[in-house]
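One protein chain omitted, others in place.
Labels run A and B following the written order; every chain starts at residue 1.
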Amino acid sequence: MSSAPTANLFRLPGGLRLPGHKRVSATGALSGVAVPETLTVSLRQHAGTAAQPIVEPGDRVLHGQRIANAEGGFSAHLHAPSSGVVRAIEQRPVPGRANLSVPCIIIDTDGEDARIDDRHAIPNPFALGSRELLDAIGAAGIVGLGGAAFPTLAKLNQASEAGIDTLILNGVECEPFISCDDALMRNRAGEILYGARILMHALGLRQCFVGIESDKPEAWQAFNDAAAVDNNDKLTLVQIPTIYPSGGEDQLVYLLTGREVPSGGFPSDIGALVHNVGTAASVATLALSGMPLTSRIVTVTGDGVAAPGNFEVRFGTPISDLIEAAGGYTERANHLIMGGPMTGIPIEDDAMPVVQKCNCVLVTSRTITENASTEPERPCIRCGECARICPVRLQPQQMHRAFTIGDRDDLPRLGLRDCIECGCCDLVCPSHIPLTQTFRDAKAHQQLQNYERERASRARERYETRQQRDQHRETTEAERLADLKQKASRDAISEILARKKPKEPEQ
Amino acid sequence: MKLARAATPFLKPATGVGAMMREVCLALVPAAILYFLFFGFGILFNIAVCVLACAAFEALALMLRRQPVAVVLSDYSVCLTGVLIAFALPTYLPIYVTFTACAAAVLLGKHVYGGIGYNPFNPAMVGYVVALVSFPIAMSAWLPPGLGDLDYTMPTIGERLAYIFTGNWPAPLTAEAITRATPLDMVRTGLRASETFGEIGNSPMFGTFGGYGWEWVGNGILAGGAWLLYRGIIRWHIPVAVLFGMLAPATLDTLASSGTTPGPAFHLFSGATLLGAFFIATDPVSAATSPRGRLIFGFGIGFTAWAIRTWGGYPDGIAFAVLLWNAAVPLLDRYTAPRIMGHER
Partner (left out) sequence: MSALTAAAVLGGIAAVSGISLTLAARALPRDEESLTEQIDALLPQTQCAQCGYPGCRPYAEAIAANEVAINRCPPGGSATIEALARLLNRPVIPLEAGMETPPDALAVIDESRCIGCARCLPACPVDAIVGAHQFMHTVVSDLCTGCELCIEPCPVDCIEMVPTEGDA
């Protein structure tokens, strides 16, 4: 084990030093939230295809029992967060960009929280082969707990196919207000390193970085202590400067290795695999107890709740229960956000359930989080500040102009799809233009357009092929007719001649 | 419980266009005070007239375009345009010329393109150049600074006001008797008459580096520019590149001619060099927007202005250089975009 000084890091272009607001919730304490009477387990909480339910209304389920199967290679299994009876499988609103209703399994809990008994610890994971370990991780329904809920098995498969050399554990958690990873790292550093060891073994990796942001001294200390016990010489702890968004996957890879994830690609394309510390902890839990992923740590914070803190909560618990556990709303509560203030998703209704990607529930008043969109928006004055702080070196001012003026074909050249939607540009824009939201819209627009173009080009191809075929048929038909005619006429002549010829000698 | 909904990010933006523009205006206060001390009340009068006239023209344009007048005026951009025009114009000028400059700046330079953010050219320079080519005599009639030891009686405030409002100096004063060539003009005509820069520089109109008085105004502008850099309202690329673009050829030229042509110090403190580098070329709307583009843009302005001063028909060239390079901005923006992370060059 070694602790690398931050000086070895590569320098990220752009980024912002943001007020952390972390101390509000980061006390190091980790509280539980009571299992609610009803759990609403979304079948679509991970990235990728929705899971397919394998239980029916009326079925009794136990904590940890599989209730839905992954659908295809880019999906994840789901397990019952507690014991009870399936009431229904129906559409429910869940937190998301569009706050759409998605199919959910509704479980009436029985309060016993009885565990399923067919799940066992893996006493020596290092005796298992790569495939067995990956399958076990997949079977436990583990997904990335950083915020995208990317199915871990899919990520590991991708990495093992691509051939990688470096595992990076992401403990940066750069977004203000959020401290769930901090709480996890302070309390379970040993488990995280154990999980990292298993992941390294599973992929045969020789190098592991753990990136921890410099504003988390307690977590840093906990990791140094744990690493001394873990005694893993392939492990390097690295302190990352507190600059948002250093915790973005591609950003962290660049900071640590100087390698740039190619546009539209993944870290595995450049030999790196990034997992959130929470994912490593889930892997450790699986090995130590055999339990699949059914809960996570959620930060409840902001000046809109009375007692901010970090809570271990089962998936499917209503957000309102979480608020209750944090002392309830204060009078100032005005906005409810799933995630942080930079990339979070606004939520209208706190009856929605906690999902896998819910790392934080932020409740704020208007005063400290006044949104850009509440100030008058003015035309862009091209000051270029947004480009100066863009962590992927985009030029938001040019993209915004291309989008609003209608020259949308220029957007791919300007790197629209490379935008990580970190929100930095909004914060420095003196014209208070909601840039990030514009780019989200533009991306959706682009996707639709690409889909339509693809359809159109397929239709064009089929139409042209058909035209050619028709033409070919026509010409061959015409040729055949002409041929027949010619043949017919030639035959007729020769027949006449033939008829005549034998007569000649007779004459 | 139902809560309000809005898109992230939720943190408050640090600054606003209005605050930025206001600060740029305030950064010119030291220069304005020095200007007033050396050249009399004309600059203050110019600032007042130009700001009011520009604001009035902008309000008119906004009303015609059916835009919210109060909201747009509160961005202070038109105030800055007015202040810059006031600094660019001669200290005493018939008021209709001032009005022409303001009208051209706001209407022709800004609102015909759609207002702030859409103007390809620097509005203040459009106004200045329109006035310069329309009223060349009035626009080159500068009063010298109050020197005392010059063989010259300064006109009284009443006489100056009479000139401003009527366009004629009250008898027995004449324009020839009142006005003096600016240092840049003197250098131009002097060099053409085969004098050396050293000879020209002996005139009491000259101070240590540039024109007497003018160099002090330059210091004031420099201080304001430094403040804007410190505050992050402008970035270093354009001012540095403008100064380099002008001073590098000036240095080479003066070395090659063994000091008979004006050196970098004179160019730095004469005419609109410092105002141009820190306050005019840095207008974000009409400047290039990428760092490399800004370096090229700035260098181009500096070099072009030096070339105009050296070989051109006008004593100063900042305004023309800025407008020329404004026109090149879309091209610069396109070809100097930074390499996006994860992209090949």
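Keep in mind that, in the parts below, contacts are C-beta pairs under 8 Å (C-beta built on N, C-alpha and C of every residue); 3 or more make two chains touch, one makes a residue touch a chain.
Model, not experiment: these values are computed from the prediction.
S.K.: Tell me the shown chains the invisible chain touches, ordered by label.
M.R.: A
S.K.: Would you indicate which residue among A:S130, A:S457 or A:Q471 is in contact with the undisplayed chain?
M.R.: Reading the full complex, the residue touching the unseen chain is A:S457.
S.K.: Among A:R23, A:R97, A:R413 or A:R466, single out the residue that touches the unshown chain.
M.R.: A:R466
S.K.: List the subunit A residues touching the unshown chain?
M.R.: Residues of subunit A in contact with the hidden chain: 452, 455-460, 462-467.
Keep this in mind: only the chains that are shown with their structure count from here on.
S.K.: Using mean CA coordinates as chain centres, what's the subunit A-subunit B distance in Å?
M.R.: Centre separation, subunit A to subunit B: 51 Å.
S.K.: Tell me, which parts of subunit A touch subunit B in their complex?
M.R.: Those residues of subunit A that touch subunit B are 13, 18, 176, 250, 254, 260-265, 320, 329, 333-337, 339-350, 362-364, 368-376, 378-384, 387-388, 391-395, 397-398, 414-415, 418, 423, 426-432, 434, 436-437, 440.
S.K.: Report the residues of subunit B in contact with subunit A in the complex, numbered from low to high.
M.R.: 1-17, 19-20, 71, 75, 77, 114-118, 235, 284-285, 287, 289-291, 294, 333, 337-343
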